[in-house]
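This view holds just a subset of the chains, kept in their places.
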């Protein structure tokens, strides 16, 4: 059994990890760390787990767990690892954005000679490296959806013009803290956007596209929207493409033929096809000179905790889909 | 023109009052008081009013307004009136619950001999008294819906058994402050209840039923629920009734024949029939010995600010429906 520790246990992604891991046949949850909730039952926060779990939040870590999931706000993973020491054999999967970029991928503990180098954990891009990694930077949610829409085209060296991306995410994308735009009366039946053209996930998206197409020099223009739903990301992406839609499919389908969770659909997509699953569905459509790529995921699963478990499975030599064959909600 | 001051200007009911009063032909808004927002444009908070209103929140009152609306949290109207003095001719409409019960209806200012006696402002019950009142205690939202369902039966002296009430309200019923149960991710597609059998509106409901049927001695058993919508109250009420549904209609229709906003519908109701209107719709259904009374209102309008304007119209000798012929949302 893989012994697991979870840091930042009261948030959405930690809750999802717990939901996944209690049914994972090879995992035992060793501890769930939350300073603000220490001593309380986990079901006090993750209330759907009544009947499923008898465990309390703790403020003490076990430094010898096999794997540690960091579910902290952005910037806090570095702080946490600086303040806490774990066994050299403890693998780490960081769900925050501290180590996703090449420029930030190395962590050096103060007062230690050990250097941790994080691998960007998108299995469809880096499976070989993930299998051999000890430290994983789990991709962002929007970044996952958008990359899975773009990477096959980048791999074919065919992104030669500006890429226009419009994507919408649910209220869980904004975290558990209360804010004006997550108040029910504001968000119910509403629509808006935030950080137009400047979303922080653009960095990792550009990095991955460049990894596969190193002459890529176009711009990715990204409008992130807030939808009135709790879970899910639906992204539409278009760029100029000379071939037919069949040409595009001939690029995408082979690229994902061994992917466990990413599938190319021949039909138009809607977001609820993937909610509460670890899937990414991709659809291709051509109009005039534009290739329209649709990509949809559950932001908390393939966009966060599900992908983290997928990475864990790869790192520990398990079947990639272990514990991730989820029943979708659909309705 | 009637000069109006609004106290507690950043909340939901104040926002609704402003929305109503800017289109009211006999009203001018003199000031909107909000200490926390003083100096800011009102549109900073009530953002739908962009283009409709150029006015700022203030922390200074004009003590000579014709009418003052108190839109404060429960208990704060007494505090505000104790700390602020207004002209003897300033009428006051309190949307809180400080003065609704007979036992609390009198307010005496410290260091003053003036006594203010509040009239319970449900026009269908107390129109004569409202017309002559200077101080109005505006009814609670649940209390309005439930009373309008029960009062004709009480008036006929026919509530002789326990009354079972189940009602659901939207997230605006919980006020603007952020809380776990108004977070979008919690409330979206959810259902729950609060304060089972002990909701604070039971006091005013019992008081009004007793006003019309003074031998009333049964219990009103009230389950208040939280629905996943922003506006509206839908109440189902049943009690034993010996007559037919036609007998019941013969009691209800005359009772409401002159009501401007309360109507008896012969068809089953759904809540969106009244959203964004000042209406109350009532329906009667009989099964075996039970009379099922359905009553539905918009909690912010007939359940709060709309009724407050209706009371103002009556107090100032205007046509009761002035400024309240609203276009419903319906969808």
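The chains carry the letters A and B, assigned in the order they are written, with residues numbered from 1 in each.
The working rule: a residue touches a chain if its C-beta (ideal position, glycine included) is under 8 Å from a C-beta of that chain, and two chains touch if they have at least 3 such contacts.
No experiment lies behind these values; they were computed from the predicted model shown.
Q: List the number of copies present in the full complex, noting that all chains share one sequence and 2 are shown.
A: Oligomeric count for the entire complex in this file: 4 copies.
Basically, only the chains that are shown with their structure count from here on.
Q: Between chain A and chain B, what is the separation of their C-alpha centroids in Å?
A: Between these chains, centre-to-centre, one finds 47 Å.
Q: In the complex formed with chain B, which residues of chain A make contact?
A: Listed in rising order, the residues of chain A that touch chain B are 12, 170-172, 176, 178-179, 182-189, 228-230.
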